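Worksheet: the structure to be examined is printed underneath.
Here the complex is missing a single protein chain, while all its other protein chains stay put.
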Amino acid sequence: MTASGPEARYRGMYLIRRFEETLLDMFSQGLLVGTTHTCIGQEADAVGVIGHMRPGLDQVVSNHRCHGHYIAFTGDLAGLAAEVMGRSGGTCSGRGGSQHLCRDGFYTNGVQGSIVPLATGIALAERERGDGAITTVFIGDGTLGQGAVYECLNMASLWRLPLLFVVENNRYAQTTPVELAVAGTVPDRARAFGVDAAHVASTDVEEIHAVAGEMVEHVRSGRPAVLSIDTYRLRAHSKGDDVRDPAEVDARWATEPLAVAGARLDAARRAALEADADRELAEALAVAHASPVAVLDEALA
Amino acid sequence: MTASGPEARYRGMYLIRRFEETLLDMFSQGLLVGTTHTCIGQEADAVGVIGHMRPGLDQVVSNHRCHGHYIAFTGDLAGLAAEVMGRSGGTCSGRGGSQHLCRDGFYTNGVQGSIVPLATGIALAERERGDGAITTVFIGDGTLGQGAVYECLNMASLWRLPLLFVVENNRYAQTTPVELAVAGTVPDRARAFGVDAAHVASTDVEEIHAVAGEMVEHVRSGRPAVLSIDTYRLRAHSKGDDVRDPAEVDARWATEPLAVAGARLDAARRAALEADADRELAEALAVAHASPVAVLDEALA
Amino acid sequence: MSPPRCGAELNRGLHEAMAAFPAMYVLGEDVLDPYGGAFKITRGLSEAFPDRVITTPISEASLFGVAAGMAIRGLRPVLEIMFGDFITLGFDQIVNGISKFREMYDDQVTLPLVVRTPMGGRRGYGPTHSQSLEKFLMGVPNIRMVAASEVHDLAGLMTAAVADDDPVFLIENKVMYGRPNLRPVDGRIGELDVTESGGPSPALTFSGSGFTEAAATLVAYGGMVPIALEAATALIMEHEVFCEVVAISGLLPLDLDPVLASLSRSGVVVTLEEGTLTGGIGAEIAARVQEQGWDDLRRPVVRVAARDGIIPSAPTLEDAVLPGVAHVTRAVLGAVGARA
Partner (left out) sequence: MSPPRCGAELNRGLHEAMAAFPAMYVLGEDVLDPYGGAFKITRGLSEAFPDRVITTPISEASLFGVAAGMAIRGLRPVLEIMFGDFITLGFDQIVNGISKFREMYDDQVTLPLVVRTPMGGRRGYGPTHSQSLEKFLMGVPNIRMVAASEVHDLAGLMTAAVADDDPVFLIENKVMYGRPNLRPVDGRIGELDVTESGGPSPALTFSGSGFTEAAATLVAYGGMVPIALEAATALIMEHEVFCEVVAISGLLPLDLDPVLASLSRSGVVVTLEEGTLTGGIGAEIAARVQEQGWDDLRRPVVRVAARDGIIPSAPTLEDAVLPGVAHVTRAVLGAVGARA
């Protein structure tokens, strides 16, 4: 995201939302195979945090639920769409699919926790390069179960790595409520390793953006930090697997990020932003659709 | 250890000390091959904590530096000596050697951190059995680097396992000072996972025994706990590899466990206890020496 | 009556075993009802046996060791690893723990534990959720490994695994879950004659009805079994090449006898696996077949496997790298010297 400010952030979240809704539609029409994990309800995290990243310099490492982070960081809707559709024009030419993306300093992997060591190594390399880049790694509440997270908190702390851990606690890991999987608190876990932490329970992109800004400055000064965000996932874990109480989910729609941020916008301005984003999305999808189906090339044969 | 009280604890520590000094002698005479890790200087941990274990009921899981724990728990000097000597009468018939012991609810393994999940599973099984047994797992400061420790702190906390983690912080992992390997503090790491913790910096077996008693009661009531002990290793990491400042090591001999506990004993009584322990050790070593060299039996062929 | 689905049969096996073994526990991620595991194989268990089903954090590395500890103390844990790709996280616990404890501790302990996990691709899940990593277990001593396939008695494989006093790795298959569990009726499945060996990990040998000779022996397990059968049928129909298919389930110990028996009739062995070629299960089979069946072999053992590389996400790419019916028929025709 080069544009900034509340309008740009609203538009960014809207774009992610519409992109992912489109994916879910395509799945239900049988136009896509494989899997996908949407961040619908959590867009404020991606946009709020990544708004502080410097393109071409900073590094972002994400997980299975990565579309929002990817779009916020790269703006590359067409590449992502083509990738999920298995087209040769995809971000990774169809090799990676929804969970395995890479472009211009953005990396994801589908094994929970596995990417945290990668991010730690990237942060170490960036520190050695000395050009002020920071690395941000996103994990979910469930991924706090993985020991690698603590190995890396420890190393990041010992080695003073410019690494920001963002924990998106959406209250569930697949179907497992956080109470059954996470003892203690996220900030305490960070501080136990000498890593500073901030906590925000919000779907307001402006609030997240403000806290993230503080943490990013902290990290840029050469110390790791943890940003813990309490949020909520509004759609199924992947495509249709949802065993939560529908009433619980419904209640959360009232505070979803677009509603919160959109309410502050002038209605006409909001509609214009949305129309503009819809047009961008439509163009990107057209590009993706025009891309040929991936075929095994020599490199893979 | 069935006998209890300061005299029994002194004698227990003395026995461990003499046993391990004998091993080091045998190594320097070329009578032993392989490796060994002595707990010389740390005997108060083994004796102070394990004095609270109920033989035949409680379970003890240890690591590479396990002789003291083993002797304190089982009293089986002959079996351990024979095991280290590669004799068929060894604890594991020579299969395991110094770091891989098993007898009557005692288990060790040579991979740092690997035994913590085992201990967690054992504690879970014991809880299900419902006979009030607790499980104690010993790890070193360096082993705090392993993610499995935190995975298990989390599970022990969530599942309310009767599991006592004892961290013996002897300030070094092999040659690495704790400052280069462990960020934050041990009690904070425990509490971050909702696990209660106590900390004691002491080589006084009575002080450790007292604090351990409180933690053991806590664990018997059905909650995990961490006992963090600051101690010091007085001999090399294994046989001869020591890069510490000799002056630093020398200074620590003044407060070594036998000196601290022995000073409280009447000199004659102390000598008698030592003589008695020497006799026990000599007998055990004779038994071990008489045991035939291990040969591959059908089971292993 | 249409046959039950494989997933349902595995689930039935778990229910039966839970009833039969009071010390059995099920643990894994998201195994509780109403979800019942990502592939629903544990469905109904937590309702029927609430105290013996444990949902866990995402801590695969430790879960293997937790199961080992439970087993050492007399329980019979059955650990579900949601995707077989994640056994790598527990590999230290497998190699340096589960594989060693009983022998290293001089047989003072036993480890009656089961690890169940689905392997395999063909669902577009991409590089980290589509692999067949059982190859890495093949080199682990002191464990048993059983590969379930749609022609095996799946409930029976499950209860046998739980009954075993040694660690058993039960390799399931994602595609299989939704397919019918085909069992021999009157010695036949479909058009083919079937003989089934006994024991906890039986093999099924398929042959053209009435034929006592064959042009080749296809050795398959897991998700390659239906592909082998389809290829065998295509080879008969389109090329008049009659093959035997040996669907083994015993990978550790490797159940070679039915393969050698079939080799004595065919003279040619083709191994099939969905995992990548190098260092695969087919290598061990080939090494043993040439050693033990040398006199019967008319030509070298042929291995059909996935290309050595990632399993891409795009369906077109995935199809190209994973061994399918066309790969198998091509390999067999090459081996028997027929024209494709």
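Letters A, B and C mark the chains in the order given here, with residues in each chain numbered from 1 onward.
Everything that follows uses one rule, which is that a contact is a pair of C-beta atoms (placed from the backbone, for glycine too) under 8 Å apart; a residue touches a chain by one contact, two chains touch by 3 or more.
Keep in mind that what you see is a predicted model, and the values were worked out from it rather than measured.
Asks: Decide which residue listed in B:11, B:52, B:95 or B:127 touches the omitted chain of the complex.
Replies: Spelled out, the listed residue whose C-beta touches the missing chain is B:95.
Asks: Based on the whole complex, identify which of C:4, C:200 or C:279 touches the chain you can't see.
Replies: C:279
Asks: Who touches the missing chain here, B:181, B:211 or B:284?
Replies: Of all options in B:181, B:211 or B:284, contact with the hidden chain holds for B:181.
Asks: Identify the residues of chain A touching the omitted chain, counting contacts across the whole complex.
Replies: The missing chain touches chain A at positions 59, 91-93, 95-96, 100, 102-103, 107, 109, 111, 114-126, 128-129, 147-148, 151-152, 154-155, 158-159, 299-300.
Asks: Since one chain isn't shown, list which residues of chain C touch it in the complete complex.
Replies: That gives, for chain C, the contact residues 61, 85-86, 88-89, 91-92, 94-96, 99-100, 103-104, 127-128, 131, 133, 135-136, 138-142, 252, 254, 275-276, 278-284, 286-287, 290-291, 294, 299-303, 308-310, 312.
Asks: Tell me where the left-out chain touches chain B, residue by residue.
Replies: Per the touch rule, chain B residues meeting the hidden chain are 33-35, 83, 86-87, 90, 93-100, 109-113, 142-147, 173-176, 180-182, 241, 243, 293-296, 300-301.
By our rule, only the chains that are shown with their structure count from here on.
Asks: Are the chains arranged, by touching, as a line, ring, star, complete graph, or other?
Replies: Chain contacts: complete, every pair touches.
Asks: How many angstrom lie between the CA centroids of chain B and chain C, rounded to a whole number?
Replies: Inter-chain centre distance comes to 42 Å.
Asks: So which stretches of chain C touch two or more other chains?
Replies: 56-57, 59, 61-62
Asks: Can you list the residues of chain A that touch 2 or more other chains?
Replies: Chain A, residues with two or more chain partners: 144-147, 180-182.
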